[in-house]
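There's a structure below that I have some questions on.
Note that this complex is displayed minus one protein chain, with the remaining chains in position.
Order as written gives the chain letters A and B; numbering starts at 1 within each chain.
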Amino acid sequence: MATGPSPWVTSFDYEEKDLKVIGKNPADRSDALEKVTGRARFAADYNLPGQLVGCVLRSPHAHARVLSIDTSAAESLPGVKAVVTRDDFPDLQSEVAAAGELMVNYRDVTRNIMAREKVFYDGHAVAAVAATDRRTAKQALKLIRVDYDVLPHVIDVVEAMQPDAPLLHENQFTAGITPKPDRPSNIATQMTSKLGDVVTGFKQADLVIEREFNTKPIHQGYIEPHACVANYTSGGGGSAEVWASTQGHFVFQAQIAKVLQMDISKVRVNPAELGGGFGGKNTVYLEPLAVLLSKKSGAPVKMKMDRNEVLRATGPTSGTNTKVKIGVTKDGKITAAQAELNYQSGAFPGSALALATMTVFTRYDLKNVLVVGHDVTCNRPKVAAYRAPGAPMIAFAVESVMDELAEGLGMDPIDLRLLNAASEGTKTHMGGTLDRIGYVETLEAAKAHEHLKTPLGPNQGRGIATGYWFTLGNETSGTLNISTDGTAAFIYGTVDVAGGSRTVFAQMIAEELGIALDKVRVIQSDTSSLGFNFTTAGSRGTAAGGTVAVKTCRDAIVRMCEIAARIWDVDVEQVSWKDGHAVPAGANVGEFEPLSVADLAKQASWYGGTIAGHAELNVAGGGPGFGAHLVDVEVDRETGAVKVLRYSIIQDAGKAVFPDYVKAQFHGGAVQGIGMALNEEYIYNDKGIMENAGFLDYRIPVASDVPFIDTTIVEVPSPNHPYGVRGIGEVPIIPPLAAISNAIYDAVGVRMRDHPMSPPKVLKALSGT
Amino acid sequence: MKRTMKRTMKKTHVSTVINGDEIDFLCDPSQTLLDVLRDELQMTGTKEGCGTGDCGACSVTVDGVLVCSCLVLGVEAEGAEIQTVEGMAGPDGDLHPLQRKFVEHVALQCGICTPGLLIAARSLLANNPDPSEQEVRFGLAGNLCRCTGYHNIIKAVLDAAAEMRSA
Partner (left out) sequence: MNNTQYKAPASVEKAIELFSGAEIGGKLLAGGTDLLVQMHSDMIAPALLIDLKKIPQLRAIEKEADGYRIGAAVSGVELMNHTGFCTTWPGVMDGVKLIGSLQVKGRASVGGNICNASPAADSVPPMIAAGALATVVGPDGARIVPVEDIGVAPGRNSLQQGEIVVSFLLPNQLAGSGGAYQRFTPRTEMDIAVVGVAVNLTLDKAGICSHARVAVGAVAEKVLLVKQAGDALIGTRVQDDATDNLVTAVRAACRPIDDKRGTREFRVQVAGVLARRVVATALERAKGSGQNP
């Protein structure tokens, strides 16, 4: 597979026009009624007649060689219908593929879903059982004998990088270094991103600040545990049908097929309503096991994780160690910026390092940049994407250092950012230049925000931080069918990860076709009803999916213009489309009444047949989004507790198709960021066992932890989306860590550089002042 | 070779009223009410998020008391009256004001926490028809939501409360 951005991509230029549907909040959301009545079907809500229940035996060790697995006692337990272990899965060679924002290697995917030579983390799957009920399946797990040779383990990223650290992969030699190192290490890859010359840049600086930061791993924390139902049929050379909780059913299809060495087209994946993913449901865990158990048992198999399994065995983010150094002139102009990023990838290589390395400083107009990153394996689950993967941790560092620089210069922190703000034409250290972006507009809106004018009390402080994230494009398909009554059904192939994209697709289709919003139905595809669609990741749902929705409409409009031409008996060039109607292209065409979609649909069968539109596009990425967050906190000096008093988000959405929903995404992202900043972390004991694998001690924010979140939508249209849409889902999780850290400093004068900024850490920092 | 089966499992017969309907079921004494609802009765509107009472997704009321159905045994439901999300809308399909306000205020995204939140909010308003923002926040603290940041949920509950008071 070629790497890097494909030149063969499609985009539509933004056109400014009067909008009837887009930009207005629809009265109804197509998924909402089913969700408030309990009728929406999530993966665990599916059942097939005669289904068995599958359960997974998981490693109790952080790192061990698996010497032997004896399943005989489990197999002979009444009610047990199938047991699978590593021996049932073909070994796969190294082959890298995209799966959401992160890349996966099939050699590792097969080892992650079922341990082969070694277990690499507490919770790593070693066997799976299908039985008539859950209790029997769990009983069977206890009868499986696994002989382990326990090995030394390493969790912390800095420790894992040391030459004498316990080594996970004996054949892993750091890539990206020449010459190739002579001994293996946990550093899988070194990446460098460079612009200009930092040595010269730092010499021009009047003030240089360099700081080190650490963040603990965190989990996406979706409330719906992973679940699936699989049914394997041996007919026709073997095929499988799967209902799954997934952000990318086509990617799951490919992964299942690859891991089980089946033909991709013979695996059909139906995405269930998704109970939250945030990047964590981009890759398979249970699904291949369920298919294989179904194959072995000859019955459908349902599997679901419990919360303990979700936290121990599915993809959290990287724990990180970062160093950031920025130099400025006394006027506040940045002369050079440098960063070192050390990111855990977990059991197998492939963290969000590549994304983080590319995006560290993007939002500033810099001439001299050097970023060096390391992707480090350690005894934790293979990391998965989590909302702007890799970005919040490095923004914590960069935006904290920016705050210190502003203080050192005696400058307003927003002014410092404005002075160095990236804008259209700015060359980035990731390569390429930026299109029209809205960072300056966002900062100006932040500066004018009423939030900044309100006074603060004792032990209260205010912080600001900004963030940037791009918008993925990638393969996207869709079909639009116009029925004979002129209503439209759009079948989409991205996954509606949070219940918004169904509605925004309908809005775009209603806008394009000039029909009422309630005449459009939007339907989720399975993997057999459309061509390949990439995972819903990288904020691409509305942007790329919307581009496809628009393309299918324009395709159908071409067809409808043909039909109108036949009805009027004129050349097709003499028909144009205006306000939802076919109209004569000019006065000389003749006097014809405009024909609506309904008029045309009614006559289509005679004048050429069914009206439909299709799109199979490789959508161009782009339309980066920028956000600024303002936060007020109060610190309890005696306990170190930090309370968020007020929170404001200002973000460029390009164009908010469904404004209330855009705001809802801002709220959710920011509160995830607040949780990350203050309390969320993985806690391991000295044996490498996760100690807080439950929602009691893995503390995601509760309703009483947070205030209302104020939101301001800035709209600087993206030039390469037909409606100017920018991805908006990921940006709001990026600034909170730094914004809160800066606010704590403003409140009590301590700089928090170790995440989470939990009470014991804050209290300790305070006792040192 | 399978061992010969010695039958030891025996289920218990339980009679309940669920959402106004008389419903009987058989369950293992160690089975939770949540598992009974979802697996035995196919009432999948009640969701499982943790199984340990820490997320509230499985909230139902038992004899009018708000509980996590994962922390109640099916056998304990003998003679009890249970209400779940499936019974929230009126018999003619009219949404409960909370359901309507959740839709109106975009108080749900992925929707997995929604049934539990609706049940908990209804219970909250039954005990306190005019709650403050903080009372709603603390009253719903047992229901985790990862998507919304709670903002629109709190707005929807306060708005529904106002409407229900004026009705």
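Simple rule for what comes next: contacts are C-beta pairs under 8 Å (C-beta built on N, C-alpha and C of every residue); 3 or more make two chains touch, one makes a residue touch a chain.
Keep in mind that this is a model prediction, so the values were computed, not measured.
For the chain left out of this panel, the touching residue among A:Gly431, A:Gly590 or A:Pro760 is A:Pro760. Across the entire complex, the residue among B:Val75, B:Ala89 or B:Met164 in touch with the chain not shown is B:Val75. Within the set A:Gly100, A:Gly201 or A:Pro701, the residue that contacts the chain not displayed is A:Pro701.
Interface with the hidden chain, as seen from chain A, comprises residues 135-136, 138-139, 306, 308, 638-641, 678-679, 683, 691-692, 695-697, 699, 701-702, 704-705, 758-760, 763-764.
On the side of chain B, the interface with the absent chain consists of residues 8-10, 12, 28-30, 32, 51-54, 56, 59, 62, 65-68, 70-73, 75-76, 120, 123-124, 138-139, 141-144, using the contact rule stated above.
Quick note on the criterion: only the chains that are shown with their structure count from here on.
Between chain A and chain B, the centres computed from C-alpha atoms are 29 Å apart. Those residues of chain B that touch chain A in the complex are listed here as 1-3, 5, 28, 30, 38, 42-52, 54-55, 57, 84-86, 88-89, 95, 99, 102-103, 105-106, 108-115, 118, 133-134, 136-138, 140-155.
Listing the residues of chain A that touch chain B in their complex gives 28-29, 31-42, 44-45, 47, 76-78, 135, 220-225, 273-278, 304, 306-307, 497-500, 660-661, 663-665, 667-672, 694-696, 700-704, 706, 708-709.
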